[in-house]
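Heads up, one of the protein chains got dropped from this complex, but the rest are sitting where they should.
Entry: chain A
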């Protein structure tokens, strides 16, 4: 056999566990499909989408963008610290990343409560269905990401940290596309 046990083909060259990259690719496909769906809905019903977008809060969305990007930076610092064997330091960076993730969720909660108070629910119309689905799925991933950061902080190894950070950056990346697409592009 020519295959060494650790050979995952192209996935071997990526940092962290190759199975995480299979998951990340799957996630990108799911969100990618939803983004395409959003574009189609916007093409078919431009007024409905515009009306929905004007009800969204750009300051809250913008604040959340800054929070997630900063959180991603802290996760990257954690990997950097761990690669020079600074375990305790890496845990502090991870805790900071997770705390910012929690801030994101709190702001998301404020935003949802505000939209609900204005009477916008998941069944209101096509725009709101997609808004709640996409941001809701994303928020669920932020929650999962916080748990993942906790697990890799506990089982602290370079590979685990790279794996956890890869997931966290994916959550980051999706928001960086979702925010302009849903909130800004009008």
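Definition applied: a contact is a pair of C-beta atoms (placed from the backbone, for glycine too) under 8 Å apart; a residue touches a chain by one contact, two chains touch by 3 or more; residues count from 1.
To be clear about the criterion, contacts and distances are computed from a predicted model.
Missing chain, UniProt protein name: "Nitric-oxide reductase large subunit", from among "Pyridoxal 5'-phosphate synthase subunit PdxT", "Fe-S cluster assembly protein SufD", "Nitric-oxide reductase large subunit" or "Nitrogenase iron-molybdenum cofactor biosynthesis protein NifE". Listed residues A:8, A:92 or A:112: the one in touch with the omitted chain is A:8. Residue in contact with the omitted chain (choice from A:66, A:106 or A:122): A:122. The chain not displayed touches chain A at residues 1-3, 5, 7-8, 18-19, 22-23, 26, 29-30, 33-34, 37, 122-123, 129-130, 132-133.
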